[in-house]
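One protein chain is absent from this view; the other protein chains keep their places.
Letters A, B and C mark the chains as written, and numbering starts fresh at 1 in each.
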Amino acid sequence: MLALALQHGAEAAGHAAVAGASAAEVFGPSTAAWLLAVPLLPLAAWVLQVCFGRFLPRQGDWLPTGALAAAAVIAIWHFVKVLSVGDPDFALAEAIDLPRWKFFFSDPGLTEGLAGFTAGILYDNVSAAILAMVALVSFLIHLFSTGYMQGDSRYNLFFSNLALFSFAMLALVISDNLLFFFVFWEIMGLCSYLLIGHLAADKEKPKMSAAWASMKAFMTTRIGDICLFIGMMMMFQAFGTLSFSELYQAVESHVAGNGGEWSPWLTGAGVMMFLGAVGKSAQFPLHVWLPDAMEGPTPVSAMIHAATMVSAGVYLTARLYLMLSPTAQLIVAIVGGFTAIFAATIGITQYDIKKVLAWSTISQLGYMICAIGAGGVAAGLFHLLTHAFFKACLFLGSGSVIHGCHHEQDMRQMGGLRKKMPLTYLSMLVSTLAISGVPLFAGYYSKDTIIAKTLERSMAEGSLVWSLPFYLLVAAAAITAFYMFRLIFMTFHGKPRAHCSEHAHESPWNMTLPLLVLGAFAVLGGKVWLLDPLHAVSGGQEPWFLRLVHDPHQFVDHAGAHHAHVTAMSASLAAAAAGILFACLFYLWKRLDPARVAAAFGGVYRLVYDKYRFDELYLATAVRGTMILSAFAAWVDKTFVDGVVNNVGRVMRGLGDASAATDLHVVDGAVNFVGEATVAAGQTVRRFQTGRIQQYAYFTFAGAVVLAAVVLFRVI
Amino acid sequence: MLLDHLLSLITFLPIAGMVLILLLPKGQLNAIRWVAAGASGLALALCCYLWVGPFDPGVGGIQLRESFEWIPAFHINYTLGVDGLSLPLLFLSALIHFIAVFASWNITKQAKGYFALLMLLEVGVNGVFLAMDFFLFYVFWEIMLLPMYFLIGIWGGKRREYAAIKFFLFTLAGSVLMLVAMVAIWLKSGGLENGTFDILTLQAMAPAWGADGTLFLGMKFTTWIFWFLFIGFAIKIPVFPFHTWLPDAHVEAPTPISVILAGILLKLGAYGMLRINFPLAPDAFQQFAYAIAVLGAINIVYGAYVAMGQTDFKRMVAYSSVSHMGYFLLGAAAWTFTGLNGATLQLFTHGTSSAMLFLIVGVVYDRAHHRDLNDFGGLGKRMPYYMGLSIIGMFAALGLPGLSGFISEAMTLMGSYEVYPVLVIISTLGILMTAAFLLYAIQRIFLGKLPEKYENMPDISGREAFCMVPFAVLCILVGILPHLVLDKMGATMELIREQLAVTIGG
Amino acid sequence: MGLSAYLTVGALLFLIGLVMVAARRNLIYVLMGLELILNAANLNLVAFNRFRPGGMEGHLDGQIGAIFVIILAAAEAAIALAIVLNVHSLFETIRPDDIDAMKD
Partner (left out) sequence: MPDALSYLDALKYILPEVAVTVGLCAVLIWDLLPGRKRSQEGAWLSLGFLALAALLLIQRLDWREATVFGMVRVDPLATVFKLFITSAVGFVLAFDLADRRQTGEGKGETYFLLLTATLGSYFLVGTNNLILLYLGLETLGLSSYALAGIHKRDRFGAEAALKYVVYGALASGILLYGVSLLYGMCGSFEMHEMARYLVVAADEGRSAQLLLPTLLVMVGFGFKLSLFPFQWWAPDVYQGVSTPVAAFLAVGSKGVALAALVRFIAVTYSGLLRFGEGTLGAETAFTGDLVLLLSLMAGATMLFGNLAALRQTNLKRLLAYSSIGHAGYILMGVAALTEQGFQSAVAYTFVYYMMTLGAFGMVLYFANQSGSEDISGLRGLGLKHPLAGVATVVFLAGLTGLPPTAGFFGKWYLMTAAWSGGLRWLALLTALMSVVSLFYYFRIAKALFLTDAGEAAPAGRRNPVLGGLLALLAAGSLFFLYFEPLLDAAVFSVGSLIRW
């Protein structure tokens, strides 16, 4: 049914330019309310679930799931409408009147600074597609969780957190300004924190590693978030607005006013905001949190750390694209490209099934980021969509495997599950084909487009550094294919290698159904080629998404684009084939022994296996440094600041005495902090109080003489 | 009738409560508590009425003014008034005192004296926010000292005597400087002949004083009074390096007193700066705004770092207050519309979140009788409701969007960025550190393995929840609908900025 | 003899009195020093009155003052001696430096 809708939409998009179906006709006045309902339904579910969840039947799991189902229906329904309009430049705000809210002050008279800030809905082709995807994936994962999380000690809270997360992600997608974007972005961070740490607060077996992982995730992404905030402040200060569309115009006119030159600060602001995406999308060098985030329950990994939250960073980068200077674009592309290959290499060496997927996610996000940096906004977002489906499928599949294997995650303990879990196997295989870039599967189209785009850009720029992304991505494609098939072969092929895999069983329907749906999207998400096999094989017609969303800039002409496309396609196909071949050699046909190869590489292998030891590096520098610095600050505060104000040293003695709680000493402690000087002066003064009357007389005479002298001769 | 003296009623209702409490026999513990609750609750009700009823948010200036002569020989008047700056803080004060009464329910030692002092404290705080006469302001300001001294000193922890006198000493040192400045200002305004203490009149006069030549040691009159007042208020806020009394006072004070201290007493210094310090020395403010902003940044970053280094839960929260009050300084020193509103809102939001944090500390302290973070763990298992409320409070404090702290911090930072970009960027480090130490605390308290000895720790009681929930609701409400508070302030902030036409930065 | 001679004697008496009060190691001498100071003032009063620019006629205030002072000096000496006696019986010394039970 969904496939039909997609096809319908794609067809409609094809005709849109001709037919000119007006957006205003398609979207009625209640559109805003419907769109708001998409995030608000999960929000309402969250509120109810938090307050009453544990009293409801089944601990209320149906409440968020149902809300998400409704949200998904609405989102897809509207997405179909967008498809029916089929205008690449479609923006809902231009078609119909959308309400706007004054957030900080409701008084319309105040417009200064943030007082003039208003928030609204941004609904264009991109957000429509992503909204539908997020709603659908979220729903599926909720559904999956109803099975997977059975028996959890905080089952109700898990669903409430999941609902809050869905709300934030859905709201983020339709935010039309950076501030609200940031708000939901951070709420997602909170949910991510809570969900990664879900097992840390488990009532039976609290998992401390999950606590550390959740904190690590929150803190690492927060570094990025703060950079994003700084970038926001820079933009706001310069242009006085945070709305995306107004910022685009402002930047454009600023650059135009500057003679087409991008000011360095704009580059800076762009990079700062991009760093937010680096954190959220786990790009190098803030990638360290994502593998650890696998401490969370598998649905969480699937939803947050594969399909939605991490891709919010990509979405952000896409929204930022028009504000990025060419230099900033290069930085984005290089970061993305480097991350893609960097994470992929680590993926080869991991044995934990979820960790492999995590590194794969980082790598794939690198693709998207790189694409956007290279100017392929549409390509990047396209990959975001397709990846969301197949990566969610892979994660849920791995969850199903883990579930089936009684919570065993090490692939070395698995094997031969193909027979025991056929549905899981099927869906995961399809997804693996997709991620590896095998033609006709969704990932092929998007990945291919990305590589083509990087090549186009490299052709257009002509510089060595701009050619890097292309090569990095192609190499990464080969590695991706290799480690993904390694995963499939180790898990599902061969013979069971351990007790757990011998007794594995297929998961219940509410877990396999989402797998199958997502698997279907992994096949058809890029192009609905089953309906139109001819076009697919000839490659004559563009994938539906690229017809819907156009890149803002074209760097090469049509011929160049064609050339790039062909080159990229061949390169990526070759890479995928090579990767799959090697995987077969190693793990299916056993012609090569991975252990020996690993031994041959020795130190390099260890380094890669240890994730290039970035965790250790950060621990030794940033984390340890901060801890030492804060301990130092606390010490300084206690010793010096307290001491200087209270007058050094004595205070410590005073504190010690105070605890003795004797009358004199306590106040001595207090007296001490007037300062040594005061007390010393008091002591000096008292020394004159000798009790001897004649000495008093001397002092009196001396005092009087001094007074007289001072007054007479004005000594002071 | 009620309207004519609404502000006086709000100020002095607790006094009535105090008298009633003193008249009650010592043994009537419940009666004493309920009288205290009633008096502060009534004041809160009147504040709510003021909020929704007679207060006109469209008017920037002073409203509901009450004034009569007090000591005519010195032109001292009893003048009360409320505007957008004082209204949210007044409301906060009434709320926090009301909650504090319930948080004090388990105090049985000398309960009569305790609740009487609590009521007296509320009079002082409410009075400061409403006084529109400098002299009256000072009187209310000082009235708070004694109750606070005894509340910490008698009902505090082990080192309460030290903490109490330290608090008293620092605050008094600040207020005598303010007193000297007040003497100078009054004489400058005309002294015995036609001097005035009326804050608004003084504000109107102040710009002319800037033209004076050197007064003393090469500094102008306005420079002198600016710094005297500033230090006086800075000690209360507290601004680095005058903050050292705060952790000690907090650690030793009983929970409700910590709540009051962090929730509202720190705000008095900030309020004083906006109401008196800056407007009465505009040229000096303009000159030294950068220095104040630097102090603000130091507060934010340094406070957060020191908080990270603490193992005592309460001490950590105390330092987080130091950090959070830095935002106020930063925003106020920027003097932009957004920054100023953000700074003032920060007072309100920090009031709610820090009050909540101290209540959170109190709950765990009441049960475990210590506050060593490293000695907890896994409490989330036994105390899920407590954990939930704690997470709201802590995330509000660390500035999570959707909760109140974010709104004020974001406004402050965005408003200050155009004036002090570098300082703001440095300050963001404080946000990071705040997140770090709060999360680290959550982890050490709630997550992981539950030590055997806490196996039977009960979850929060209804009374404790009743204390925390209002703050949690405010944290969420202001985070989602900030205009509920900001609308009340906007016009006043605009007016204050117009009147104090200084240009800072650039 | 002119006024200055009286004044000089008065000043000398005053100084001697001061020195006696401050330096003698016997309380009786200290009291005597006090008397000297009073008498120095008396001498001044009488002398100033005598050498008044307009003459003493109708202006005897200095003389009368001196008489008052003499009476008071006697009363003072009586009380002081009584106290010294009491001190002597309690401390068994009249060295001023030995009487320092109270001091800081």
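Couple of notes before you dig in:
Operating definition for what follows: contacts are C-beta pairs under 8 Å (C-beta built on N, C-alpha and C of every residue); 3 or more make two chains touch, one makes a residue touch a chain.
In this text the structure is predicted, and so the values were computed from the model without any measurement.
Considering the complete complex, the chain that is not shown touches A, B, C.
The chain omitted from view is touched by exactly one of B:45, B:172 or B:205, namely B:172. Of the listed residues A:28, A:326, A:422 or A:682, the one in contact with the hidden chain in the full complex is A:682. Per the touch definition above, the residue from C:9, C:23 or C:80 contacting the chain not shown is C:80.
Where chain B meets the omitted chain, the residues involved are 71-73, 110, 113, 138-139, 142-143, 145-146, 149-150, 153-154, 160-161, 164-165, 168-169, 172-173, 176-177, 179-180, 183-184, 186-187, 191-192, 216.
The omitted chain makes contact with chain A at the following residues, 663-664, 666-667, 670-671, 674, 678-679, 681-683, 685-686, 688-689, 691, 693, 696-697, 699-700, 702-704, 706-708, 710-712, 714.
Touching the omitted chain from chain C are residues 7, 10, 14, 17-18, 21, 27, 30-31, 34, 37-38, 40-42, 44-45, 47-49, 52-54, 59, 61-62, 64-65, 68-69, 72, 75-76, 79-80, 82-84, 86-87, 90-91, 96, 99-104.
Definition applied: only the chains that are shown with their structure count from here on.
Interface comparison, A-B against A-C: more C-beta pairs in contact at A-B.
One finds 65 Å separating the Cα centroids of chain B and chain C.
For the pair chain A and chain B, the distance between mean C-alpha positions equals 37 Å.
With centres defined as mean CA coordinates, chain C is found 97 Å away from chain A.
Residues 686-687, 689-694, 697-698, 701 of chain A touch chain C in their complex.
Across the interface of their complex, chain A is touched by residues 18, 21-23, 30, 96-97, 99-104 of chain C. Every residue of chain A that touches chain B in the complex is listed here, in rising order: 50, 102-107, 110, 112-115, 154, 179, 182-187, 189-190, 193-194, 197, 200-201, 203, 206, 208, 210-212, 215, 218-219, 222-223, 226, 229-230, 232-234, 236-237, 626-627, 629-637, 641-642, 644-646, 654-655, 658-659, 661, 666-667, 669-670, 673-674.
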